[in-house]
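The structure appears right after this line, and notes come after that.
Shown here: the complex without one of its protein chains, the others still in place.
The letters A and B name the chains in turn, as written, and every chain counts its residues from 1.
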Amino acid sequence: MLTKERLFRFAPYIVIALFLVLWPPFAGSALVGLLTKIIIFGLLAMTLDFVNGFCGLWSFCQGALFGVAAYTTGILINKFDVSSFWITAPTAVLMSVLVACLFGFVALRVSALYFLVITFALGQLVYSTALKWTPITGGSNGLGGIPYPDFGFPISWSYISYYYLVLVICVICFLLLYRIIKSPFGLSIQGIRENEIRMRLLGYNTWMLKYISFIIGGLFAGVAGILYIHYNAAIAPTQVGVATSGLVWFIIIIGGAGTLWGALLGSAIVALLQYYISIFTPERWPIVFGACFVLAVMFLRGGIFPRLRNLWAKVSQP
Amino acid sequence: MDQFAVGLAIGVSYAMVLFLIAAGLSMTWGLMGIINLSHGTVFMVGGYVSLTVAELTDNFILGLLAGTVAAGIVGLIIERTTISRLYKQFLDQILVTYGFVYIISNATLWVWGPHAKPPYVPELLSGAISIGHLDFPVHRLAIIVSGLLLAGALWWLQERTKFGAIVRAGMDDAEMTGGLGINLRPVIIIAFFFGSMVAGFGGAIGLPVLGGVYTWLGIDILWVAIIVCIVGGMGSIQGALGGALIIGIIDTFGKMYFPQLAMFTSYLVAIVILLVRPRGLFGRKV
Partner (left out) sequence: MSVLKVENLSQSFGGLKVLQGVSFSLEAGEKVGLIGPNGAGKTTLLNVLCGLTPPIAGQIYLDGHEVTHLSPDRRVALGLGRSFQINTLFLNISLLDNVLLAVHGTKGTRFQMLRSIAAYRDIHAEAQELLEKVGLWEKRGFRITDLAYGQQRQVEILLALASKPKLLLLDEPSSGLSSGETAQLIDIIRNLPKEVTLFFAAHDMDLVFALADRVVVLYYGQIIAQGTPEEIRTNPKVREIYLGTGGRNA
């Protein structure tokens, strides 16, 4: 099946994959750090793409679900002296899933617009818990001094080795999400996005399907949260609130919803934009962000990835 | 007993400020089906501009007017450049207003700096009247009075004028209204502009109640305004007023007696209402 045409069509993906795997040992810590961040937020954005781009749910709380896992990890390590990754990681993901179960149950009782408002409200609840529950969450300062993961056997951690861990885990998550999208379940959530009434009259329990996809989104958001706190060595309330939930919206709007790859592309674009703007005017980043957000919604709806994909398809067909 | 009375009065004055911002939010929500997330920042702009003008000219009324108009202009710019071009794409319109929150918040940070600014209280309204053992500030009384007057005027506009009738018809059934030959577009623009002005006025006059302006005011107050609209019901002046009174009084008493829980209770109230009675207490049939 490895024909020359197929190779040519997938060339960009192969080049990017090679870059991600082979370049880092030769790159400086800044670039590797940036790549790590891009991949982590790419994963988080993919969860929003899954929940919205494929299932059509307007979730404004992915940041909160991300934060629940990050904080759980931080609390276990800092306040309860539990450092083993084999305990902290599953617990953190479990917490994200439980919170998603709760939030999803509440939010799915209302229609689209109110779903957005309720998930926004629920996200704010997580934020204010993180802010106010100082003895456990560290209050407005958050939790710091979080080390690299402790697997039980000695690993010489550096920004490079952690990058590869992140890469491996995210690739696995991406493959899982991709598998789910291509399955009967994946097609049925797209059906819900397109026409929920029809789905019900074809025999689908649409409430259950939406609930499950929301929980899946929460699960992977939790994974992203765990990867983040070990990368950042710290977590603070502002990182788990509306700012992050809004950031992933920006990512999939610019990158392209309903494609999974668009999340990664969008994450790269946003990270690079933020990096370069911060060199010139770090204080004005929010204005640039806001302006780009507005412009993207108005003129780039559909995102950059589908356009690039079509362009490459045309170019690669002789 | 005195403390209760003063608490009640403070709650009502806070409620009036909430009403002024909720009114515009409720109108665009009811008329266009979108939640204008930038409305809070518009309110904040009204506060900042009125403060600066009042300080420069030493004239409170001038500051009030300037704040009101400035807020109206900002609202109009948002509507004309983006909202009107995304006709009927509700969720995109909401996203766009979210982008403006960042732009306007950071712009005010740029112009006015990161430090909170204390309010400007004119001679006429300073001082206090006594209720029993406790003092009640005169400016709060002024806020209550002007808020009620404005509420009355807006209610009259809603119920007794042709413009109000068109707005209400547009909320009930936009297509039908269009089908009757009534062009809703200018009505929407005017409602947006007007709602922003009212919010600006609220920002200008409400500064003493809020303790001044600061960069995150736009975002913090937006959330309270959304809760007011959810509780009271969107699309009507009575909904905005009712919701504002309930939230304003609960919030004030909450802060007095249970300060730790303040933030939580408002979110929880909103979630409960959304689940039990989505159209709010006085809202139009959703």
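Keep in mind that, in the parts below, contacts are C-beta pairs under 8 Å (C-beta built on N, C-alpha and C of every residue); 3 or more make two chains touch, one makes a residue touch a chain.
All of these numbers come straight from a predicted model, not from anything done at the bench.
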Considering the full assembly, with which of the depicted chains is the omitted chain in contact? A
Identified contact with the non-displayed chain, of A:Ser29, A:Asn205 or A:Asn310: A:Asn205
Please identify which residue in A:Ser29, A:Ser84, A:Ser183 or A:Ser278 touches the non-displayed chain. A:Ser183
Contacting the left-out chain in the complete assembly, out of A:Pro24, A:Gly191, A:Gly218 or A:Gly262: A:Gly191
With the missing chain put back, which residues of subunit A would touch it? List them for me. 179-180, 182-188, 190-191, 194-195, 197-206
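The working rule: only the chains that are shown with their structure count from here on.
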Can you give the whole-Å distance between the Cα centres of subunit A and subunit B? 34
Residue ranges of subunit B in contact with subunit A within the complex: 33, 35, 82, 85-86, 90-92, 94-96, 98-107, 109-110, 223, 226, 230, 260, 263-264, 267-268, 270-271, 274-275, 278
Going by the contact rule at the top, pick out the subunit A residues touching subunit B in the complex. 58, 106, 109-110, 112-114, 116-118, 121-122, 124-125, 128, 132, 246, 249, 253, 283-287, 289-294, 297-298, 301
